[in-house]
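Here's the structure, in structure tokens; my notes come after.
Note that this is a trimmed complex: some chains were dropped, and none of the rest were shifted.
Chain naming follows the written order as A, B and C, and within any one chain the residues start at number 1.
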Amino acid sequence: MVELVTFGEAMLRLSPPAGERLETAGELRCRVGGAESNVAVAGARLGLETAWLSKLPDSPLGRRVQTALRKHGTDPRIVWAEEGRQGTYYLERGARPRASRVVYDRENTPIQTARPEELDTDAIERAECFLTTGITPALSERLFETTESLLGTETLTAFDLNYREKLWTAAEAKRAYEELLPAVDLLFAPERDVRSVLGYEGEPEALAMRLRERFDCETVVLTRGPDGALARTREETVEQSAVSAETVDPVGTGDAFVGGYLSRALSGASVARSLAYGAATAALKRTIAGDAAVVTQSDVEAVLEEKTAEIQR
Amino acid sequence: MVELVTFGEAMLRLSPPAGERLETAGELRCRVGGAESNVAVAGARLGLETAWLSKLPDSPLGRRVQTALRKHGTDPRIVWAEEGRQGTYYLERGARPRASRVVYDRENTPIQTARPEELDTDAIERAECFLTTGITPALSERLFETTESLLGTETLTAFDLNYREKLWTAAEAKRAYEELLPAVDLLFAPERDVRSVLGYEGEPEALAMRLRERFDCETVVLTRGPDGALARTREETVEQSAVSAETVDPVGTGDAFVGGYLSRALSGASVARSLAYGAATAALKRTIAGDAAVVTQSDVEAVLEEKTAEIQR
Amino acid sequence: MVELVTFGEAMLRLSPPAGERLETAGELRCRVGGAESNVAVAGARLGLETAWLSKLPDSPLGRRVQTALRKHGTDPRIVWAEEGRQGTYYLERGARPRASRVVYDRENTPIQTARPEELDTDAIERAECFLTTGITPALSERLFETTESLLGTETLTAFDLNYREKLWTAAEAKRAYEELLPAVDLLFAPERDVRSVLGYEGEPEALAMRLRERFDCETVVLTRGPDGALARTREETVEQSAVSAETVDPVGTGDAFVGGYLSRALSGASVARSLAYGAATAALKRTIAGDAAVVTQSDVEAVLEEKTAEIQR
């Protein structure tokens, strides 16, 4: 039985080698990534049965996305569109003081027309948890409506704000969040977005509490980058520090956190254990090239147990 | 002074290594190609002053196109669009019986909105020759009109039919050709397109003669793939056999032919010499990876002189 | 419901670039291959629900095999061994007169201890077809017995002789074949093995008929390399010529044939149609690097319809 169903877009991700720029690089590494599929992959690798719903063009490029996700053990349930293009993004890895740069090329992709009737909503109904993120409703008016409809399920709903300034303005995002969040049970909220998009102020715990109350969530997990994370439930506030990591590739870190958290929370672990799992999974992801958290439970546990030999041999 | 001005779109070209499929390849080679820029590059490398007119997004990807063309010595005169995406195509190299496959991803690109007023039409007026191909008017209604307008110049106009079945139907193309060709002085017509799109029948010479009369062209060059080429002017019919070549990459062969032909014809060479140059340039292009004919005049002349040592040392 | 279940070993396949030798190459391409998993992959890609049974070490290398197969849509049902090594083979691509060379490194791998009780034999019982090949019983005494036991199923059984001289002598193989084949319904028999291992002589059709009678098979498909294939059923002999192909990688050609054949035969197609599908799939496989037939039904049909444009664009 599928435990976690996610819904969103996955793109081809094209990136030049470290130290090379998009303008001049001769080879691009082609991978696949997208917030919701990243969560499904991390969840699957850490023991959940997961499925990912999406709509893709019926082309070699669309099939590439299917192939890339299937290999990590998540089940892509794809509506194949006869027409349309495959969403793509270009990622140029930076080095201080040059920021990593994303060039989105995701206009007019099939998912932007996805209606609930097309999607495997039965899978959502039968799952333990349904997740999508703030990227999906940002992609089209149609998708905002579809997201809203899917969040109406009886299943436990999870949502990550995931604000992207290249997709919509803060004001647009705020309006959408305010319409969608009342239907959300488990909210992952980057502190940065809470402040700059929702305009909240105050101590982290206060932010989480305010979100919880305002949108009537069961649990709010405030993700705070290098400052760790903090979860607020009805009963308690649990804090988790970040696990320090050497950054090979920062993209997908937040999704790995969510996938790691859910892999425990949906298996009945405590909030504290789930947060710790999330933090360790996120740290491991930073050390791995690509959006996908190519990890196993034993990798995560080695981090939690602080096994620190330089080489295991 | 610019001798040859071309107008059209150049795309990023993403291709997996030989023997790998788009669906699974990890690395994509990123190059730049487009029929009209390919002709400008071949012309520049063979001694012409050339410029290429286009409209591109002001992004690292758009600048990549500029960079890639500039290095071959053509002068890209680009209208930079604040918005819009960079056209792209994916090229999977085949091997018999698997055909090479092109996946276009060129919807909604800035050039589709290009109006004559934006473009450096002065350059066209002052040039010796202006060239575009049948790909350009296929991209949008707006571009059809722009093409028509640009072909109204006093400058010698050249046009390659370049029919692409993934861009429009044969019937649409035929209608467009019939409107545009009366303004064309020098027509490059793939025999295949003449038969399957324009619906002509008969011997090659007859095809060329009929095209010449029907559209009142000065010269018609019928390109016949492995069967060579045939030019028809007012005075004469000149035939040229193809130069046999080992195919490393067939894309751009026709453009190399046109660039090679023009490099001589615009320098006052005979039709026969121009055809021979075109055929040799096309053969060399087949041996080189990428759309661009990375050749020199001395390379072309070595082919014409049949210098056939396995190694020059 | 799973339609085709296969059983066997899949190995890491390590190969130097073309023109480089194992003795000196700096980079090895790492892929995954094995006769029975190759058949499951080809079948899955051409529309069958397939599963692959095996036993692998619970290590990053064993998981790599799982990952690599899962991406092509077959379902690996693996018994994870706590101990033991991952089978590996090194493949050096030749060029005439230098033969391609395989160095097996598959001693003491977990599958050599696989007993029927460990395996998902229910899947076999519920499937439409169960396939293994002559490689499996060659790997260990234990595996010979397991193979024999699995072939005792009520399900339609298929078997490919697949003689490998680096695994056992012709005499050993002959003895094993003679014990196993009476339980086989659908036999794929390379003509070369029929002659050199089983010692049969005569015309191809006679070979197939003799095999069919001797082992009481429903159908015998004699595979004849560049000479095509020939199937003998109770009613008829059907011949199929080979589809000429440029060879990028010959490994897995036979498995692609079998997978292509089964994808039609198990869907109710005629023997002639199944043979044609097998031949086209095999030809496509030759043009693709790696053991896996990375093809789609539309690729196969393009070959059958002889669509021969050099580039599809």
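We adopt the following convention: contacts are C-beta pairs under 8 Å (C-beta built on N, C-alpha and C of every residue); 3 or more make two chains touch, one makes a residue touch a chain.
Treat the numbers as computed from the prediction; the structure is a model and nothing was measured.
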Whole-assembly copy number, given 3 chains displayed:
6
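Here is the rule we go by: only the chains that are shown with their structure count from here on.
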Quote the value, from 0 to 180 degrees and to the nearest 5, of the angle by which the CA atoms of chain B must be rotated to coincide with those of chain C.
120
Dist(centroid_CA(chain A), centroid_CA(chain C)) in Å evaluates to 39
Just the number, please: Cα centre separation of chain A and chain B in whole Å.
44
Can you pull out the residues of chain C that are in contact with at least two other chains?
71
Mind listing the chain C positions that touch chain B in their complex?
71, 243-246, 248-249, 280, 283-284, 286-289, 294, 299, 302-303, 306-313
State the interface residues of chain B toward chain C in the complex, per the touch definition above.
17-21, 23-24, 94-102, 104, 164-166, 250-251
State the interface residues of chain B toward chain A in the complex, per the touch definition above.
14, 21-31, 59-61, 63-64, 67, 85-86, 88, 90, 92, 101, 103, 105, 107-108
